[in-house]
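Let me begin by presenting the structure, written as structure tokens, before commenting on it.
A selection of the complex's chains, in situ.
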């Protein structure tokens, strides 16, 4: 019989989600599932995601894949869907509480940040003690992914976090400042310029994702400092990995959205067939799709793969 | 001499480089019809705007029944019973005739509907409006719920005049009330002015129509270059004199009244 | 020819004049329809709304006309519907309010934090939230009316201020639905469901309808309502005619702040939780303005009806739900909604023209 499913992403303007959706569509086609896709209007848009889940219920979907914009605010409507007999799988971002969804296929975003933090620390060596760090975050509303990566990076670098649920309350003088980028080149450039204006000697730049990193690079290039500043990022999209190869980015934490999506669709197919639900990774309460550091300058104590390997695994 | 109802001393109003009122004096006596005449741009409208609170003068003082007043808005003047028809008419184009007639003093339904729910009594307001317009001979208004923006120039002016005449209790000020009106409608306005006076209410009438001014006015205030040039008695002067004074073709001999 | 001709004497005697009455004879259906459109401008968006429903009904079949789907529309528009009512009031005064969505979110955060951080009972937290909304509205009103600043700029600044205060005050923390349910269920009061003929309604939907109906009554049938229109139509004229512009504007902005507070309460009912990053704070203003303008209220003030704004919100809601149910891809949905917004207003203009 007809099996239909939904995929709901935070936005569909970020290539990350576009690829995730494409992965899900390909898998759905292969398994003969009708897939409807929905997305929030902006990052953090909980309202549209609620409306999307309601629509999926009305349409009689069998399963829902969701990257939640608001991990706890979405919970009541997810419950409503599960009550209606729908399998709900969280992708990329765990819900709060994590068992509000039937299963989670995700990157550990804190870990993603921690990897680049540790790498940067090792790379700088003694210079780490008087590093000047710029933190280029996502948005003033501090969505969870942004906070997790930011705080993961600082933890990896050995900086005291203060409240780990928000950025901006650190007291370590090595953090020059935070600014927001909306996760694109435009925001990346402006945020970098702003932080350079308050301290031109910045030498480490953490970025929420690779487009923001590319923007930051342009700002540094404009003042001729592109070669003596270390930029690190998260995502592992193909343009981003190419930027690691070109020396724009020092290292990036790669995630695997296509894997999340195809696993999710498979789980829905299985559930539609005989009601089986997917299992979590051993020892964790979610299915970890993994995160890997990509760099051509590996350091001791941090596992990483080369750019060449990264390009084989990249999405987009 | 009785105290004037409304009096102004040394009013000044400047607009950038233009001096619209230049130490202007003014007196309105109880129960009289005072005409104000003068060239275009002489400052007549500015004068009555100052008297009715629509413009705050830069200098000088205004006295009502001999007591200094300082109006900061037309509402202040209205609260004192001074009702004005401005040259620009002051209508809300998108609202109906009745809405405009009763703007700011709407009638509410009797009983609970009016007291608790503050519901307007449209029927009474419409009837009243229709009656007042009929008095002015504005029969051509086909629909009392027409919005004011759909009225002809003259019809619009008729509504404004009817409003002021119906509600003025202490002073009624009319700035060129018949400018856009037809022969019949102008006539009716003159009758209306006289009937308002017969209720004991003094009237300030600005007009460029000399025959009308000389027909109804008790005294004529001649305005020139932002100030009162003189006040004349229409029975003692001809229209030619008045026109000559106001255009500067002649100078009034002596001072007819303290100007 | 001579000016001595006493021509005015002709009109001194009053002839029996008759009112030129418009004919009250039999009217065709078309001309009755005409008259109805003239006296009730909200009919035009209603027609567009019905047409949209019929088209989606034909395309999607019974799925769209199920009680579930139809109540879903009301559920989904309840926040925008309340905000659109508030926005309509402001737009009638020839203003615009970019801060409505942000005020709603901040009020919901205040209601939540006051209960949870300071332990105030929910029955008191809600009025405190509403009072804050009213106060912000008063600030907007004072800047617009007393300092005579353009409403666009005042509310643009207020939007940013309110949103930042919202993030700072809440420390970006969401209060979870489960927690509210156990310790302060009254905050979720407007989420209470009841069934009526197979369809499920919530008190939030009822509140939205109430807000719209009360405002419609007040605008049509009270002096205050007439003053709102007059101030929006021509503020100078209104003031000369004796309307207290300041009082009218202040009261409008305060009522709007209060209604935004209600919208915040509705949000808690709908989402269960209290989230400072709710998108309503960011795009609620544009959504509300869209609804208002589709509903036929002129951005230049003084013209239109609040019921139209409500239909405007429903039109957008129907389009969004219909397209989503039809499985349109999100970007195609945005594109089509863009097209439909323009089309809806074109139809509206066309109906007004042919019936003018």
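Read from first to last, the chains carry the letters A, B and C; within each, the first residue is number 1.
Keep this in mind: contacts are C-beta pairs under 8 Å (C-beta built on N, C-alpha and C of every residue); 3 or more make two chains touch, one makes a residue touch a chain.
No experiment lies behind these values; they were computed from the predicted model shown.
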Formula of the whole complex, where the shown chains each stand for all their copies = A x1, B x2, C x2
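The rule is short, and it goes like this: only the chains that are shown with their structure count from here on.
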Quick one: label the inter-chain contact graph as line, ring, star, complete or other.
-> line
Which chain lies at the heart of the structure, taking centres as C-alpha averages?
-> C
When centres are defined as mean Cα positions, the distance from subunit A to subunit C in whole Å is 37
Rounded Å distance, subunit A centre to subunit B centre (Cα mean) | 73
At what distance in angstrom does the C-alpha mean of subunit C lie from that of subunit B?
-> 40
Which subunit A residues reach two or more other chains?
-> none
Interface residues, subunit A side, partner subunit C - complex | 12, 34, 36-42, 44-48, 50-52, 54-55, 57-59, 69-73, 75-77, 96, 140-143, 147, 163, 165-166
Hey, which residues of subunit C end up touching subunit A in the complex?
-> 63, 66, 68-69, 72, 75-76, 79, 163-164, 167, 171-174, 176-178, 270-273, 275-280, 282-283, 320-321, 324-325, 327, 329-331
Flag every residue of subunit B that touches subunit C in the complex, lowest number first.
-> 54, 73-75, 78, 84, 86, 88-95, 99-100, 103-106, 108, 117-120, 134, 137, 139-140, 142-143, 183-184, 187
